[in-house]
Structure formats: structure tokens, C-alpha cells
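Worksheet: one structure, shown below.
Removed: one protein chain of the complex. Kept in place: all other protein chains.
Residue numbering begins at 1 within each chain, and the chains themselves are lettered A, B, C and D in the order written.
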Amino acid sequence: MNDMRILERDVDTNTIKFAGRDVHVYYGETEAIKGIDVDIEDKTVTAFIGPSGCGKSTFLRCLNRMNDTIDVCRVTGKITLDGEDIYDRKVDPVQLRAKVGMVFQKPNPFPKSIYDNIAYGPRIHGLAKTKADLDDIVEQSLRRGAIWDEVKDRLDAPGTGLSGGQQQRLCIARAIATAPEVLLMDEPCSALDPIATAQVEELIDELRTNYSVVIVTHSMQQAARVSQKTAFFHLGDLVEFGPTNEIFTNPKDPRTESYITGRIG
Amino acid sequence: MNDMRILERDVDTNTIKFAGRDVHVYYGETEAIKGIDVDIEDKTVTAFIGPSGCGKSTFLRCLNRMNDTIDVCRVTGKITLDGEDIYDRKVDPVQLRAKVGMVFQKPNPFPKSIYDNIAYGPRIHGLAKTKADLDDIVEQSLRRGAIWDEVKDRLDAPGTGLSGGQQQRLCIARAIATAPEVLLMDEPCSALDPIATAQVEELIDELRTNYSVVIVTHSMQQAARVSQKTAFFHLGDLVEFGPTNEIFTNPKDPRTESYITGRIG
Amino acid sequence: MTDATAPSAPVSGDAEPSSLFTQTNRTKRRNAAEKRFKAYGLGAIGIGILSLVVLLVSILGNGLPAFKQTYVVMDVTLDESVLDPNGNRNPEDIAKVLTFGYTPIIRGAAQNLVREMGGEVEGLTDGMIGDMISKEAAGQLRRFVLANPDLIGTTQEFKFLANGRIDGFFKGRVTMESAQIDSNVSPEQLVAAERLAEAGHLTTSFNLGFLTAPDASDQRPEAAGLGVAIIGSVYMMLVVLALALPIGVAASIYLEEFAPKNWITDIIEVNISNLAAVPSIVFGILGLAIFINYAHLPQSAPIVGGLVLTLMTLPTIIISTRASLKSVPPSIKDAALGVGASKMQTVFHHVLPLAMPGILTGAIIGLAQALGETAPLLLIGMVAFVRDYPGAPPEGLFDPSTALPVQVYNWTQRSDPAFFERASGAIIVLLVLLVLMNLVAIILRRRFERRW
Amino acid sequence: ARDQVQVAGSSTVLPYANIVAELFGENFDFPTPVIESGGSSAGLKRFCEGVGENTVDIANASRSIRESEIQTCADNGVTDIIEVRIGYDGIVFASDINGPAYTAFTEAQWYNALAQEIVVDGALVANPNATWADVDASLPAEEIQAFIPGTKHGTREVFEEKVLLSGCETSGAFEVMTGELGMSEDDAETACMSVRTDGRSVDIDGDYTETLARIESNPSGVGVFGLSFYENNTAKLKVATMGGVAPSTETIATGEYPVSRPLFFYVKKAHIGVIPGLKEYASFFVSDAVAGPGGPLSEYGLTPDPELGQTQSMIENEETMASGS
Partner (left out) sequence: MPGILLILILCAIAAAGYVMGRRKAATISGDDNRVLHSNKPFHGANVALAAFLSGVVALVASGVIRGVTGIADSANIMTTVLTLGAAAAAFYVTLGRITLDYRARNVTEQLVKGILIAAASVAILTTIGIVLSMVFETINFFNQYPMLDFFFGTNWTPRFQGDSDLGMLPLLWGTLYVSFIALMVAVPIGLFAAIYLAEYAGPRVRGIAKPLLEVLAGIPTIVYGLFALITVGPILRDYFAQPMGLGDSGSSVMTAGLVMGVMLIPFVSSLSDDIINAVPQAMRDGSYGIGATKSETVKQVVLPAALPGIVGAILLAASRAIGETMIVVLGAGAAARLSLNPFEAMTTVTVKIVSQLTGDTDFASPETLVAFALGITLFVITLGLNVLALYIVRKYREQYE
């Protein structure tokens, strides 16, 4: 199903996918992101790390304009996707979000059945011609989300009746079911046990060959394991951005260093 | 304020706080907890570990009868707190929950100001005589929840406008504000950065001197760091329960071992 | 939000590591408050249901008799000299004999019947006997003769309505004592009626006519029925349902989900709540001005009534729909937007289903209001005396008709007490219609009512 | 095109119009006319809205049309109006059948019981009477509690003019006011017709059934009713004589019973020939068989108009108000 797209995409490698220039984000009066410049490459996993409340989620939500839904939130500066300004008035945020999928920090399954949770995206995007196609997409997504075994017997049960970690994986599966070009994941493994975490990390790695993935994480180890690029945020600033191994082994900014060395576990 | 309590409690040490006997929990037809016997000691940190969906949260919610709020949920067997059956018909779940506080897996701040989020509990339990008392409790709780610095200037802002990790710490602060005898924490550090995690772990350690703490975590390291006892859940069974160092160094059950050794990070 | 359980209790009392079985004073107080609170809730529902029961009992008590009716069965000789004076069976000539001509025939037949039974009732005059039969009978007989001209000259058996007072006698509304002082009925008539009943000429049976017949004038309460009113009400509800619900929901969706939040939407919001407070008769003024005087729609027509009621129910539906749209958690919307659903899709696929219970509640309450409203119909000509049935829809929507609440209103104003019973009967019909109409909504609502 | 006659107007005329419409539908091939109620005022307003299918053909009225209304009509193109007087409506004073013995009243007693201010010892004072016995010792010693038509009712006009004003005059109060107290005739009339507002007199904006219900829940009260309403409820109400005359269609027809008023309907001439059955309905209404003595209308309580024949010929010739007067 998805192969055609994938083939087409293989042409360009590691070009810049997202470019942010002087991005500021305000919640009402307070400035949550204080002027950020960043280039996110295609076919790369980029990790956002930083202390809680530093603006990781906020910036992540800028990348697919999810911040549009918060009344008090205002974004200035320029963010481009494949060279096109995503905050341009002509850009259809819906189309943008279809390209740029998202897994939210708090798992938010639809109050529908597990099946419908996954099938919703493919349905509205017309990705399945037949019911069998759709069944197939649902199964594949759930498998890749590492939750198929747990839910295969209860696809009709409500998605909200799952455990915390299951909901999180359901949301991951939901996000990849629409085959987006970029996947934004806000702490996708926070509620997962090590085994499930490993499976999701595998998935991320697999996605990387074709898509671009941005992941917010609090686990330095995870960032080190899965990402090629790491961005360190601090109090709304992008303090440091570079290849992951460099950041972890040889941080340039003292704040980065203290954050990384202050690490635990 | 709380000192009086603490003094009196110091008398008995490491007695059994919670005892579960043949506890089964059903969601409608499906059995989520399949007959568990467990003794949770006072002044001890007990960690619940196990793969996602194995029933940790479910069992945790049994301990303060939060499962009462789920219509389809049914609990059988016996759970005692200080020797008293908490599922006895004469027991008032409200009083139970005042004694047994809880931090939920998904942060759920009230749609109120940050101040009111914390003050709510002390108010209903009448823990503060004056406004100053209350201010004091709020500040202390937020400090211990490691979030005071971030929110001290915006106590009137809504709690729902915080970042994911901030909300989680707010909920921790909210839970300790009522000074419960037992604190149940469902993955309290999942959305926290390492520094905040360390602070929360410190808090847990501090609480241990007077209270009993039960914590669900996916991080083996965290379990090892903070807990004295560890329970390993698997598919609704309590596979192994014992002193933390024993479980981690010398697991008796092959399932425990494979879970622990399969660990990552 | 300050609370009754504000910090006031001594802390030391609680410090005791207490047993779960012994409640602290504060807990006792809080639990007592809890019990009280719950009792208030139960009491509130109790009061509501009790009121309902009281009202229903009184309605049923007054109205159920309307579903029964007393009939007189008797033979009538269709006298040719009166009915077809020319003797040529020409329908046109027969039609020239008005009901005034038929009345003496029926009265005569009734007199014969009573006299033949023997056992003179003292003081019973011929006039009194004639008055025992409904005035409706003449019309009934005339229709029969016009339809069957060949039967003129023969004797046929007819089942006529008994006069309202006689009917009331068999329902307990009229008694011998009351007849004594009632100038419209005499005890002698009642005695005669009893005899007729014994002889089987006077029977009481289910009153189908009450549901099917059109209204009747003040002189014939026994003949008055709800046929036209039921059709009119159903037509109007069709119009309201087809317009108010979609328009109301669409308007709410726009205002709640799409409209920019600025002073214009504030004005619209205030304005809509304000429309709900506009007295319903004002909507009648509006309907008269717009639909009849400007758009030239016919008077007394269900289409106009439906349109006016639509405008009147819109605020109710909009307010309730908006309230429930507002209560859908934003995280659900985020989830949908996050997988690339457009705002429109988000609303229609996720928000609306979650808001459905509130929308249906609005519909239930709005329709209840629309179904029971009289005042706005006053000005567009539907508070009227209509005896011809409107046609089948859609044309029938433009024919004159009345509505159930109008019939209730009219009947309670009539002087003959028999109409009061009919009015209560009409209320029963109205409530049954209401429940039937809402049943779908109630069942649907129960399906959507799930807490996630 | 509309094929039924459309009538609007007075709720006092309504029952009579209903009876006629029903008979008309039964006896003719035309559809039964649609009779709306809502008051003379609203009916005439609709009537005067213009000429055309979406306006009414006939307005029922419990009073004659006013000059200003004729003007409005004319402004909207409704120029030719046929005025039809159908008979007289008697207004009676009745009380609960088991209540106190209110059996005979005079206008003066009503004036003294209900006026805002009455003349006592040559001076105008706020009405001090609390019981009927205060007004006249021959009346029962019961609290005054009168249920009279609301100020929007045509009946109220009759009540004020034919009972209060005439009571004011016969009791001599009017003379005192215009004479000793030096009031102008207009002021005196207004004073005579002002009803007390301390709750002893209750305005009924609804219909006679409401008055009846009020009397039932307050049996010492006296209410004002239409004759036909009373005749249908003789089992619940007992009527009082006025000035010694008992109300009945006969006494009203002869003018012995003082409190009555004429009822009318107005036909839009421009609709005759356009709306089928309009003229036939009007003629049928005033035909002897219907509106004459012994006809269904008089049976129901309408006092037949002695000059019915004139009205019939007026309709026959389609004489409009202008051409008629």
C-alpha cells in the first residue's frame, strides 16, 4: 500500500525537512519559546531533550500547527517544511497534519473502539479501498505499535478502557496508520515497560529509513539509542543542537553539560 | 502541623500496612488481577513493576478503592489496611482515601488555579485553620513536589495550562498536601526529566520515614533506587514479591528474570 | 467556590491514627453532609416525579371519560315527503333540504322509540325527548341520504350520538340532582335514558370519533374530535423537526467551533439566549409579518405554524447544543486533528457524537415546547375552528388546520362543561404524541450516553 | 387559490360563528369556513391588512368598527365593508349555586360596591364598602369579591357603561359630582367608571370558564358572564336579576334587561365572488332559520335582532357601510 510513496521518497536523502527560523511562541503574555533556529533533517531521528517545562512540547506542536487549537497561543518567526512556509496563509493545516503525524504526551485515544481508533485516519484519507485493506492497515499498525497481541481479541472494546501504556501504544499505532512523512512523538515511551520501549524504539528506527522522526524524551539513554540528532532545550531556548553522540560526549554549552551529567539512571 | 502525627506514628515500625489475600479484579468478563496475596509494609517503599497492561495500576487502585468508580470493575478477595478490611461494608471509602493518597498515571489537574489544585485537599479535610496556614501548606507541598520555583509566580494560573511534567508534579504535590498515611504513585516520574525525577525520588525517600509508599514504575533503576520491596506483576499474577535487591539480583521466577534481564537502559 | 466544609475543625482530633471503622467527627460531619446532599438529590427527583404523578392523575381522571361515548341506536323512517318533496330522487333537489328539515324526522323517531318502550315518564315532553339526541344526527342523516338516495322511504337503523348531557349522565358528570337545576337537561330525560339503556338502545362504547372527528361547535360537545388537530400538530412537528433540529445544530456548530471568538460572536451568543426569553406570542407577530404578509403563505396553515414554532424552538436547541459541544474535552479534538482530520471532520466525527445526548435533550425539550404552544398560533390563524381535514403532505401543509394545544385551549373556553372533559382527553392525546415523538430521541440518547 | 371562507375576530362571537360554520359546511358544498378567535381588535387588524387571499374575509366583532379602524382599512385598500349585526349578547351576574344568596342586584349597588371612589355624604371618598351588606342591607353580609371582565374585553365596556355609569347616575352620585363637587361631565364619567383596585374586584383577562373556575375556588364571589355561558352552566351558577329583571333572550330582546350589547361581523366586499361561499355564508348566518327566534343561535343564547330582515336584504344587495349610511 504505502510502497509507492516510499519509493518516491527514497530519491532525496537527508535533506532538510523542517527549518525553523527565529521561532517565538507565546502563551498570552508569557514567552514559552524564545527565538529558535533549527534544521531537522529528513530520514533522521531528532531527539528533543531538556528539563520539564522548557518548551519541548510547545515547539513540537508548532511543527504541525497543533498550537492553532490553543486560543492564547501565538507563533512568530518562520517554519518551513520542504522549503514551504507552514504558517503561510495559503497552507492548509489539515494537509500539513496529514503529512506530519503526532503522538501526544498524554495518551488521548478516541472514545471509540480500538479498531476505529486506528481505522479513523486511513478512512478519512481514503487509504483503504476495501474493508480487507482497512483490516490490514489496522493490524499492521497495531503490530508496529507493539500492541497487537494484547488487543487482537478485543478490537471492539473501547480504546479508553486500556491501561496507560496500552493507550500510549494505541496512539502510536494510530499515528503511523496514516503513513505520515514526519512523525512527531512527545514522550512516546513514558508509560512503557522496557520491552515495549524496545519495540517502539525499533519501530522508530525502522521509520527512519523512510520518514523523519522527532521525539521528545526525558531518557538520555533513549535519546542516545535512537536519535542521530539531539536538541537541548532550556527555558525556552534551544541551547544546543547537533549530532547526538557529540552532544552527549562533548557538549559545548555548560547548561547542556550540567543537565547531562546531572543525569540519573 | 504534621509533626504531631509523625511523632505518634513512630511508635510502630515496619508492621504490615496493607495485606491482600486472594484478590481478583474483573473488568466485566475479563479478569485483570488473578488472585494476588501481598503484604505491604509500613514505612517502606514498595515498587510494582511489570510489563504494560499486567495489572499494576488496577491493583494499585484497589488499595484505595478507586476502582469503585469504574462501573464494570469488580473486586473479590480481601484487602486489609492496618488489619481492617477496606472492602468491608462499614468502611467509608472517603475516609480510606483520605488516608491512602494517590497520584494517577495520567496527570489530571483540576480545571482550577494551581493554588486551588493544592488547597483543595487540605480545605476539605480541614487541615488549615487560617489562610496563612493554607498558604503554607500549598507552598510546602509545591516545594516538596519540586515545582514551586516554576509556578510560584503564577499560582492563579489554571493547572491545566502547565506542561506535561509540571502537571505530573502538581498532582504529586496535590496528593501530599493532605498528608496521607499511605501514598500510591502510579508512574509518578514518567514525564519528568532526570533532575525532577531525582527530586521526586528524594521526596519518596523522605516520605518513607513516616509513611508507606507504593510506586508503580517502568524503570528498573528507579525501583532499585527507591524501593525496599518489589513486586513483579505479569498478566494479572503477582509472580514474585520480596526485598528489592533480592528480586533484582536473584529472581526466583524465570519470568521475573527474563523481564529484568531483558531490560534496557 | 467556598464550601460548607471550610477549614474550621480542629486538626488535633484527626491526628489520631484512626481505625477505618470509627469515623472521626469531621468525617461524620462530612458524611452527614454527603447523605444530606444525596437526599436533596433524591428529594428533588421525588418532587419532580410526584408533581408529574399528581398532574397526570388529574389529567387522566378528567380526560379518560372522553375516550368513551354514549350512542343511541334507533330506527329512522326516511320520509319521502320531507326528504324528497319532488319525489324524483334528483340529488340536487334532495340537497335542497337542509339539516333543519332532517331534525324533525330524527326527533320524531326518538319520540316514537321512547314512547313505544312504554312506561310513561311523567313530565317528559316531546321536545325533551328530541333533545336527547345530538344535533350532529341531522347532518349524519343528511349525508347518509345524499349518499343513498334510493333508500328514501325506507326505515333504516342508525347509531346516533346521544346529547352531551345524557352522555355525561353515563359518565357520572351529570346526576339527577344536578339535572334538577340544569336548564339543559331534566331528570325526566335521564330516566328515559336509563330505560333506553336497559333496552339496549343506548350504549356506551369506545369513542373513536374523539380521535378522528373534526372539532364541533359549542352546541355539540359530544361530536367534537381531535382529527384535524392531530393531523395539524403532526404536520407542524414534521416541519419543526425537519428545520429546527438541523438549523439549530448547524448554527451551534458554527458558533461554537468555527466562528472567530470576538465581539460579534458574543453579540450572537447573547442574542440567541435572548431569543429564548422572547414571549412566544411575539413569534406569532413575527410569523404574521414575515410568512403571511410578506411571503404570502396561506393563513391557518401548518406550514406557517411549523415555521413559527421552528423559530421559537431554535434558541432552545441552540443553547443546549452549544452547552454540550462546549463540554467535549479538547484532547479528543486534538487527537483527531493530529491524525490529519479537518476541523469539519473532527466536529462531525468526534465532537457531535459526544455532544449528542445534550443535543437530543434540547430537541426533546424544544419539541415538547413546540408541541404544547398556543400563543404564537393565535396570530397566524391556527387558533381556529376548522372542520375540514387538511390533505396529504406536502400540499396538506398549506391547508387550514388546528393543533392539539389549540384544541385544548379552545375547549377549555367553551361554555358547555362537557368540553372540559374533552380538553383533558386532548391533553392525554397530546402527551401520548409527545412521548411517541420523543421515544426515538430518548432511546438514541441512552445509546450515546456513555461516560468515557 | 383559497377555497374556504376565512373568519377572524371576537371570541364572544366565536361560538355563534362556529355553530353557523358547522351548519354551513353540513348543508352546502362549500368547505366549512375557518373561524379564528383572538379578539375583535386582532380580527379587525387582520381584516384591514389588505385585500387578497392571505387576508381574512370576515371579521367578527363584539363592538362596532371604530373610525380609526375604517381609516386603516381604507389606507390598506379595504374600502368596501359590509357591516352585519347578528343579534344581542346579554351580560349576566351570577354566583356559585351553593354560595350566598346573591339573587337581585341593581346598577347602583354594583356602582357602590366596585367604584374606586364613591360619594359619601356629598364628598368623594375611597370606596369604604367591604361587604355587600355595607352597600345595601338587603344584600348578603359577604365580602365583596367580584370577577369582572378585563379591560380589553368588549364586555367590560358594556359593564362600565350600562352598570357602573348608570348605577352612578341612578344612585345620584353623578349629580353630586357634576353639581356639588363641580366636576366636568367627562371627569365625572371617568370617576363613575373607575373600578377599585384594592383586590375586591378582579379583572379576568381570560374567558368565562376562568371566571367560573375562580368562583368555584372562591364561592362567595360574584362573576360577570355572557347569557349563553350561564345557560350552559345552570347547574353550577345562579343568576341574579338586575333592576328586578331576570335575564333571558326575551327580556333582552324587549330591552327590559338593561345589560346587553350588539354583536357584529364585517364582510370584505372585494372578496365576494373571489372566495367561494363568502356571500352564501353571510346570508346563511343571518337567515331566519339560523339567527331568527327559535333558531340554533337563539337556542344557544343569542338574542335575535328584531331588525334581522333589514340585515338580510343588506347582504343580498351587498350594501357597504358607506353606501348604507
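Here is the rule we go by: a residue touches a chain if its C-beta (ideal position, glycine included) is under 8 Å from a C-beta of that chain, and two chains touch if they have at least 3 such contacts.
This is a predicted model, so every value here is computed, not measured.
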(request) Report, in label order, the displayed chains that the undisplayed chain touches. (result) A, B, C, D
(message) Which candidate, C:110, C:314, C:336 or C:380, sits in contact with the chain we can't see?
(response) C:314
(request) Give the residue, chosen from B:46, B:64 or B:163, that touches the chain omitted from the document. (result) B:64
(request) Using the touch definition up top, pick the residue from B:102, B:191 or B:215 that touches the left-out chain. (result) B:102
(message) Looking at the full complex, which residue from D:77, D:150 or D:294 touches the chain that isn't shown here?
(response) D:150
(request) Tell me where the left-out chain touches subunit C, residue by residue. (result) 1, 3, 5, 30-31, 33-34, 37-38, 40-45, 47-49, 51-52, 54-56, 58-59, 246-248, 250-251, 253-255, 258-259, 266, 268-283, 285-286, 288-290, 294-296, 311, 314-316, 318-320, 322-324, 326-331, 342-344, 354-355, 357-358, 361-362, 364-365, 368-369, 371-372, 374-375, 378-379, 394-395, 398, 405, 408-409, 412, 427, 430-431, 434-435, 438, 442, 446, 449, 451-452
(message) Counting contacts across the full complex, list the positions on subunit B that touch the omitted chain.
(response) 64, 66, 69, 93-99, 101-104, 106, 108-112, 120-121, 124-125, 158, 160, 171, 174-175, 178, 180
(request) Would you write out the residues of subunit A that touch the absent chain, in ascending order? (result) 4-5, 92, 94-95, 106, 124-127, 129
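Basically, only the chains that are shown with their structure count from here on.
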(message) Roughly how far is subunit B from subunit C, centre to centre by C-alpha average, rounded to an integer in Å?
(response) 59
(message) For subunit A versus subunit D, what separation do you get between their C-alpha means, in angstrom?
(response) 83
(request) Scan subunit A for residues touching two or more other chains and write them down. (result) 106
(message) Where in subunit D do residues touch two or more of the other chains?
(response) none
(request) Within their complex, state which residues of subunit C touch subunit D. (result) 95, 98-100, 135, 138-139, 142-143, 174, 178-179, 181-184, 216-220, 288, 292-293, 296-300, 378-379, 381-388, 400, 410, 412-417, 420
(message) So in the complex, the part of subunit A that touches subunit B is made up of which residues?
(response) 27, 49-53, 57-58, 105-107, 150, 154, 161-166, 169, 186-187, 190-198, 218-222, 225, 259, 262-265
(request) Please name which positions on subunit B make contact with subunit C in the complex. (result) 1, 4-5, 8-9, 81-82, 84, 86, 88, 90-92, 94-96, 98-99, 122-130, 133-134, 181
